[in-house]
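Omission of a single protein chain aside, the complex is shown with its protein chains in their original locations.
Labels run A, B, C, D and E following the written order; every chain starts at residue 1.
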Amino acid sequence: MFELGVVYRNIDRADRVAADGLASFGSATVHEAQGRVGLMKTYMRPIYPGAQISGTAVTVLLQPGDNWMLHVAAEQIQPGDIVVAACTTDNTDGFFGDLLATSFQARGARGLVIDGGCRDVKTLQQMGFPVWSRAISSKGTVKETLGSVNIPVVCAGMTVNPGDVIVADDDGVVVVPAAQARKTLDAASAREANEADKRAKLASGVLGLDMYKMREPLAAKGLKYID
Amino acid sequence: MFELGVVYRNIDRADRVAADGLASFGSATVHEAQGRVGLMKTYMRPIYPGAQISGTAVTVLLQPGDNWMLHVAAEQIQPGDIVVAACTTDNTDGFFGDLLATSFQARGARGLVIDGGCRDVKTLQQMGFPVWSRAISSKGTVKETLGSVNIPVVCAGMTVNPGDVIVADDDGVVVVPAAQARKTLDAASAREANEADKRAKLASGVLGLDMYKMREPLAAKGLKYID
Amino acid sequence: MFELGVVYRNIDRADRVAADGLASFGSATVHEAQGRVGLMKTYMRPIYPGAQISGTAVTVLLQPGDNWMLHVAAEQIQPGDIVVAACTTDNTDGFFGDLLATSFQARGARGLVIDGGCRDVKTLQQMGFPVWSRAISSKGTVKETLGSVNIPVVCAGMTVNPGDVIVADDDGVVVVPAAQARKTLDAASAREANEADKRAKLASGVLGLDMYKMREPLAAKGLKYID
Amino acid sequence: MFELGVVYRNIDRADRVAADGLASFGSATVHEAQGRVGLMKTYMRPIYPGAQISGTAVTVLLQPGDNWMLHVAAEQIQPGDIVVAACTTDNTDGFFGDLLATSFQARGARGLVIDGGCRDVKTLQQMGFPVWSRAISSKGTVKETLGSVNIPVVCAGMTVNPGDVIVADDDGVVVVPAAQARKTLDAASAREANEADKRAKLASGVLGLDMYKMREPLAAKGLKYID
Amino acid sequence: MFELGVVYRNIDRADRVAADGLASFGSATVHEAQGRVGLMKTYMRPIYPGAQISGTAVTVLLQPGDNWMLHVAAEQIQPGDIVVAACTTDNTDGFFGDLLATSFQARGARGLVIDGGCRDVKTLQQMGFPVWSRAISSKGTVKETLGSVNIPVVCAGMTVNPGDVIVADDDGVVVVPAAQARKTLDAASAREANEADKRAKLASGVLGLDMYKMREPLAAKGLKYID
Partner (left out) sequence: MFELGVVYRNIDRADRVAADGLASFGSATVHEAQGRVGLMKTYMRPIYPGAQISGTAVTVLLQPGDNWMLHVAAEQIQPGDIVVAACTTDNTDGFFGDLLATSFQARGARGLVIDGGCRDVKTLQQMGFPVWSRAISSKGTVKETLGSVNIPVVCAGMTVNPGDVIVADDDGVVVVPAAQARKTLDAASAREANEADKRAKLASGVLGLDMYKMREPLAAKGLKYID
């Protein structure tokens, strides 16, 4: 359960090699590699196309219309982190803009994942600071009510613990628990090697029906062909 | 009504000239040309901007979280087809990615229209394989339950029969029944010729009020001007 | 309350310098500058990225599925105006396309803000005529029922009076009442000067916690740090 | 594809015994009985709880904000019919109220299924005239634009042909094609007989795991129990 | 435009006879009577069925997650008022519960219309204090940030000025500007007298097609009957 009004300063970050290495596989492959789990809801979209990152989560719990905790979180960022911000209720306000991005980037953050709104999107694209959010909104926020930093949060339907690995690209945002990061990196590598071969076969006209040997199980389920 | 577990192998495709020629007019003109009907719901969006295609429909009925029937459909694709996939319930899972796209493209498909989710969008753009979908999602799917191929489906609120013409661009996705394809092509051509002339007049400052002779009917309805 | 069937021909437009000058600050800064009010709902999105405009509002009240009043509005446009169209009910039909855009542009309009659908988006981008809308839709509309032009409307949750200033960019659409336009321009200028300095400090690694002197109020609210 | 501006006067209605008899089974049983297909989208809700009806469809295609075709449809109603109204675009206006209900009821209609809004809900409940709709709305509509009566329509995601059987209750609205009505009635009867027996066993504490012999297939899929 | 941080103490309330008398006609008739305008969005629903009220508006502008201004508003309530609460952003938190209802009721308020969440709905029903809201939510709110009382607000898409008449029932919430209240009452009375006669005719089997003389205009628009 959420604790309000606390900041955990010392968190265990996932294995660095895995946290850095998962980016190159992308969220779809990583999602499959860890057993088809960990994807945030699909309303989380990049504010500009093309970014593909991974890193370790610094988590934030926000109150609606209030971005105070993002300022508190800035101090907890280390190079290679991605900030993950949840909110105690559905809210689309513009919690984050170019000033906070400048601060986050100076601290070494690679991006932000926020179950809320974001603004200054043109400047953020020019800065190369990617954000995945539920909305884009010019609406600013107040600094009145405490949330927390580095507690477990539910962001866009997925639990994120501080230090977990986040993988984000145009397909969405996937969470890899710190304890599974290395194993998932290995599984993703194996999967990708495997995919290149499949792609070549399919490109040559081989059908998935044959490559995956689906004809027999389809017939067993009763599929009928009608001419 | 849907039949589950069947694949129709021989379908009547719409007139080829019409199926190929409608692309150049775009979905808005085609929609008007066939009497302002046939548009799928507006939640269907292209995964990248700029694609504009038309072709003959191979239809698929999917089960939620299950993309088995897309593999079955691949075998039924002929060059010039567009695959149209509906689902028995609202579902945003990533039924389709770059491997299936490689297979579909090798078979001659021009694109996919899916009332569900799509993934690997960056790769699909690089491949030049356009998709119109209700969501983008990294979530993979299982292969357990039968749907059907080449039955009439309701996709994003619109009935699609196998062989119908699909016209898709940045404005949306329009369905033209096979039997009306040629007539609609002619109507679209006539309409477009007509539009160039109107555009020139409007650009010169002529008002639509005058060009379309609207002042009288507006007055008849009671429109009042107040200074 | 809405009056139906009326067109006000003489409206008081906001101060020209302010109406033209606010564009350069963008919607987020203007929103803050006028006291964090005036933002339309976040479902209003630009049909293509990168446009940033301001201008004086010509308002339109539409009926669902009917774009007649946009033709009536064209005649009321003066150079530097932005057309703002509301609808008597939620509706995503494609009320506006390239022909109307040609006419609006010929009259000197800078763009359109419409709580409804828009079509021909590729052509509109080529023309450089920006639109902010709730949907993109190929669906055309009829010309049967009267609405009004230049009455106060509620567009995407915000009241717009004819002559108010509209500021629109990738972050959203903000309304500045005509009477506050000059004051808001001054406030936005002051704010921006101020932001450059803050940005430099944050980029150098200074924390917002220190720059904004937040540590004391956070402690007063009871924020606890846990190691 | 939709034809606009036509009224089909002679339609083939489904077998009367089936059309009348399916009500008693309810939509969930009928949905299963015809092979788990035919359910409208779940946003279709009854305006008051407790009604459970079946009957033959008189179909209507409406234009947004315009209820003219409901008046046209009234003349086509025969005792035992249920009116099914679709709209050419998503629209929540109050197309239907107590006056039309009085007329429909006088003609022998058993209820209305409308992919739009409904009003006068308190009076409709007092009259015992059930409606399933996507919204409740006081907003009245105009009578300006033609739709059609008794053409095939897509209502809330499901194709309805005139004369099909509609089954509607608190669980939703199911469409049974006329040609399958008798067969579906038989299947529903068989299914219900079967359910009474199952219910008794489950009530006595027998587990579905055992009654349906699921333990072996679960183990085969790899389910693990951990103490 | 919204002013934040102000409370207007002296507001002009609409004519008492009209404010009290409109309740008996209900929102649908009142909506028609004032020219088919003034309806709030249909997501505003009563927390329990059956209430039907009218009264004069005390308006409130809330901040997301903050109900402080409802306490401020309580002092401004006079017998016969209905409190209308808008929020600066979409928010479903439970701003209002049984304690505030007790206070509002003690001051003479007839109900609440809130573009936000409400809680304690069972108790509110027992108290007979009706609420129309966009959501039901147990989530409590803070008291940190100023909004305003008795300024013009946009609530669920409709402008409400303090003192306007609110009519709310199971069909929705309609706003009648104070200046039009008496005229609207007269129009609603005339309309209802008229409806009783129509209802009797329709109940006897007369068709709307004939009663409203629609056959000729339908034919003029081109409606075709096909046997």
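Going forward, a contact is a pair of C-beta atoms (placed from the backbone, for glycine too) under 8 Å apart; a residue touches a chain by one contact, two chains touch by 3 or more.
Computed from a predicted model, the values in this text were never measured in an experiment.
**Q** List the displayed chains that the omitted chain touches in the full complex.
**A** Every shown chain touched by the left-out chain: A, B, D, E.
**Q** Going by the contact rule already stated, which one of A:Pro49, A:Gly80 or A:Pro152 would touch the omitted chain in the full complex?
**A** Counting the whole complex, the residue in contact with the absent chain is A:Pro152.
**Q** Which one touches the absent chain: E:Gly117, E:Pro130 or E:Gly208?
**A** Counting the whole complex, the residue in contact with the absent chain is E:Gly117.
**Q** One chain isn't shown here. Among A:Gly21, A:Gly38 or A:Gly116, which residue touches it?
**A** That would be A:Gly38, which touches the missing chain.
**Q** List every residue of subunit E that touches the chain not included in the displayed model.
**A** Here the touching residues of subunit E are 5-10, 48, 68, 71-72, 74-75, 92, 94, 97-100, 102-103, 105-107, 117, 119-122, 135-140, 143, 145-146.
**Q** Go through subunit D and note every residue touching the omitted chain.
**A** Given the touch definition above, subunit D has residues 26-28, 30-32, 36, 39, 42, 45, 49-50, 52, 169-172, 174, 195, 198-199, 202-205, 207-209, 212, 214, 217-218, 221-227 touching the missing chain.
**Q** Just the residue numbers, please: which parts of subunit B touch the chain that's not shown?
**A** Residues of subunit B in touch with the missing chain: 63-66, 88-93, 139, 142, 144-145.
Throughout what follows, only the chains that are shown with their structure count from here on.
**Q** Name, by label, each chain that touches both members of the pair subunit A and subunit B.
**A** C
**Q** Since subunit D and subunit E share one sequence, what rotation angle in degrees maps the C-alpha trace of one onto the other, as a multiple of 5?
**A** The rotation relating subunit D to subunit E comes to 120 degrees.
**Q** Going by residue numbers, if over half of the contact pairs line up, that's a repeat, so tell me which of A-B, B-D or C-E repeats A-C.
**A** Among A-B, B-D or C-E, the interface that shares over half of its contact pairs with A-C is A-B.
**Q** In whole angstrom, how far does the Cα centroid of subunit B sit from the Cα centroid of subunit E?
**A** It comes to 41 Å between the two C-alpha centres.
**Q** So, what's the distance in Å between the C-alpha centres of subunit C and subunit B?
**A** Going by mean C-alpha positions, subunit B sits 31 Å from subunit C.
**Q** Of all the residues in subunit B, which ones touch at least 2 other chains?
**A** 36
**Q** What graph shape do the protein chains here make by touch: line, ring, star, complete or other?
**A** Looks like something else, not a line, ring, star or complete graph.
**Q** Can you work out from the touch definition every pair of chains that touches here?
**A** Pairwise, the chains that meet the contact rule are A-B, A-C, A-E, B-C, B-D, C-D, C-E, D-E.
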